[in-house]
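With one protein chain withheld, the remaining protein chains of the complex are depicted in position.
Here the chain labels run A, B and C in written order, and each chain numbers its own residues starting at 1.
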Amino acid sequence: MRNTAVLLIACPDKKGLVAAIANFLLAHDANILHADQHQDSEAGLFLMRVEWALEGFTLGLHRFAETFAPVAAAHQMDWRLALASVRPRMAIFVSRFDHCLADLLYRQHAGELYCDIPLIISNHPDTHWLAEAYRIPFRHIPVNKAIKPDAEAQQQALLAAHHVDFIVLARYMQVLSRDFISHYPNRIINIHHSFLPAFHGAKPYQRAFERGVKLIGATSHYVTEVLDDGPIIEQDVTRISHRDDLEDLVQKGADLEKVVLSRAVKWHIDNRILVYGNKTVVFD
Amino acid sequence: MRNTAVLLIACPDKKGLVAAIANFLLAHDANILHADQHQDSEAGLFLMRVEWALEGFTLGLHRFAETFAPVAAAHQMDWRLALASVRPRMAIFVSRFDHCLADLLYRQHAGELYCDIPLIISNHPDTHWLAEAYRIPFRHIPVNKAIKPDAEAQQQALLAAHHVDFIVLARYMQVLSRDFISHYPNRIINIHHSFLPAFHGAKPYQRAFERGVKLIGATSHYVTEVLDDGPIIEQDVTRISHRDDLEDLVQKGADLEKVVLSRAVKWHIDNRILVYGNKTVVFD
Amino acid sequence: MRNTAVLLIACPDKKGLVAAIANFLLAHDANILHADQHQDSEAGLFLMRVEWALEGFTLGLHRFAETFAPVAAAHQMDWRLALASVRPRMAIFVSRFDHCLADLLYRQHAGELYCDIPLIISNHPDTHWLAEAYRIPFRHIPVNKAIKPDAEAQQQALLAAHHVDFIVLARYMQVLSRDFISHYPNRIINIHHSFLPAFHGAKPYQRAFERGVKLIGATSHYVTEVLDDGPIIEQDVTRISHRDDLEDLVQKGADLEKVVLSRAVKWHIDNRILVYGNKTVVFD
Partner (left out) sequence: MRNTAVLLIACPDKKGLVAAIANFLLAHDANILHADQHQDSEAGLFLMRVEWALEGFTLGLHRFAETFAPVAAAHQMDWRLALASVRPRMAIFVSRFDHCLADLLYRQHAGELYCDIPLIISNHPDTHWLAEAYRIPFRHIPVNKAIKPDAEAQQQALLAAHHVDFIVLARYMQVLSRDFISHYPNRIINIHHSFLPAFHGAKPYQRAFERGVKLIGATSHYVTEVLDDGPIIEQDVTRISHRDDLEDLVQKGADLEKVVLSRAVKWHIDNRILVYGNKTVVFD
């Protein structure tokens, strides 16, 4: 794991922003490893991600906020500091389909996803064995319309108790309430099994099959209050043909879902994503 | 050019269909070069494409229909015979964007598309120079709401006079009337600059940009009376990022449109496409 | 699982082959579900795969060989019959990298790979936990130059005792001896972590990185006596950039390797692959 810090910034675009940040970092002997920026000229917005080595950095991180405050104030910056060495805590929600869960667990185990997984929550007991294989706590919380408020209260209590930083919906087939979502802005990542905005909502493979498309897709996005409408993080597609029946689509799609979801999770963990408006910037 | 015949068949699925066709062809000494079939088990449909060498084939093609009739009748076959040596006659409709037109003209010239192009029709004079470079007759027929019926009548007269077999809408920005379309069932190929059914209708790149998708697409399809809803022939996508503005999308999309349209046109010419329901089978 | 039979045929190309097979099957009331063929005109070879429902098929399978013999003899056919309901027995060889192993175990568990896995053999103990999670017998057989003959003898004894049909080298880092390979012609599937024939041999990612390629690849192939030179079954690539260091290549490549290997294994299990010369036909 790299001993680096990442600073994410969004502010109104104007001259001198790169210099302001570079000078601030240089003043404290930072060795910049990556710096990437984006201007949205329509929105007049400047977005930046800069990563530097902490070895040799002369500013104590506990004093970063107060020291950086004047720079941030001068340029009306929204900013966020993250340390690459800190493992964020990810909860996984899952229902019966377990391919995304199995994929995430393997990648975390293999060191590809630098995070802790203190908790798996499912409305079905089916995936318990996988949680056990990877020694992750598993909680079965049934959900139906009548008990949903109770179930969500239980979920939130668990998330709080486990100090969860963000949630991944790994083919979790329940719609979360607006209230639940409002507690985790840009901190719930969902995988939808279509190339959004095509086939948003229910049964996307069925509808793709009926429409006779030649490619199927998957989309990972942050969850907002409007179903399948949040900021898109990643998408990909795979080719199908008339020989593929609905079951083939489901199977080919599963491979897509795994990859598209795990990329989004990795970028989130690596602090590469900035949300603005209903879009994302994913810094390389 | 190969001296071969292609038979395309659709009929209710049952046992013995492959044998029936193979035996009919063998009885006339056909050397089968390709045979491909597809069953749609839900629809109970059998679809087949078989291609054989005409050298050594002992049945005169003028007598094919009457000789094959009993087989076709016994199995309720819809069928169509095509000769690879016959160049179908393709008309191209175009407006101002000329990338698809330039691409089709080059491919036809290079021998990649085995067809004749007796006619280019445009509602703008802009692409006249390209038609001239490739020595293809060009007709400028302005269109607006008031004169559309007249314009279409003029178009249809030209298509008839030039014995046109099928029409390619190479970014033709006018909506054809239902009446016009009804004269060319499964014989008008359109390119839509999105991954249908996402962003059907107007300004797909603009809407893709606003939605923040990570891939843009293009779709070629047969034109039916419902806009952007006909049987899909081919689709493809390309990756974009937050760095791409609307103009970049248009440019990256243009490359997709060319490829996706030209594949559809080639498959149509090669008699590889069978339409059933609102889908296509594209035989390899 | 479908109750079907698959017949794979290779023979010298001539007229009447499709009819001969279709008639044989029809004579026993077979309902053909898929039939696909390929002619290699240079080699004068005819290759076919035909699959039919066993329900209603009037020829007992124990009598298939003798009944089909005259047809096969008349056309000099090499042929092989397989039943979709029979689960082939797959052994997995693995070393320390466990991503392909984890992927194969998950897919088999999920029903995507219709096979039994009676045995995992490794020259390292590291992946034992994965075998345990999926309850597959695991044997640790160390290998080095001195003890290789002994190790291979031990491996072969185990393969025989477990009635293994084919072997998958899931990033097994030992070169098998010619003698070992000769016992399993076209029955050992390897994954090589490059786009063959580029970077055959050792350290392909390192060499790809040094050459500055813009895409990296993976190749699954049957193992023959010449290293990395057997018939290619499947290949795929993924994009990299100057931002990717060697470690990134290894990680991006791992995702490729999993997909490219699992496709090859699935096609092998589904009896879709015919080897001829040093090439494969993979029937759709």
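The rule is short, and it goes like this: contacts are C-beta pairs under 8 Å (C-beta built on N, C-alpha and C of every residue); 3 or more make two chains touch, one makes a residue touch a chain.
Just so you know, these numbers come straight off a predicted model, no measurement behind them.
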Selected from C:Ser95, C:Ser122 or C:Gln235 as touching the chain missing from the view: C:Gln235
Contact footprint on subunit A, counting only the chain that is left out: 15-19, 22-23, 25-26, 29-37, 39, 284
Touching residues on subunit C - with respect to the absent chain: 38, 41, 195-199, 211-215, 217, 231-237, 241-243, 245, 277-282
Where the unshown chain meets subunit B, residue by residue: 98-99, 102-103, 106, 110, 112, 129, 133-134, 241, 243, 251, 255, 259, 284
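Everything that follows uses one rule, which is that only the chains that are shown with their structure count from here on.
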Category of the chain touch graph - line, ring, star, complete, other: complete
Chain copies touching (subunit A, subunit B) - same or different residues, decided at half shared: same
Rounded Å distance between subunit A and subunit C, as computed from the means of their C-alpha atoms: 36
Separation of subunit A from subunit B, taking each centre as the mean of its C-alpha atoms, in whole Å: 41
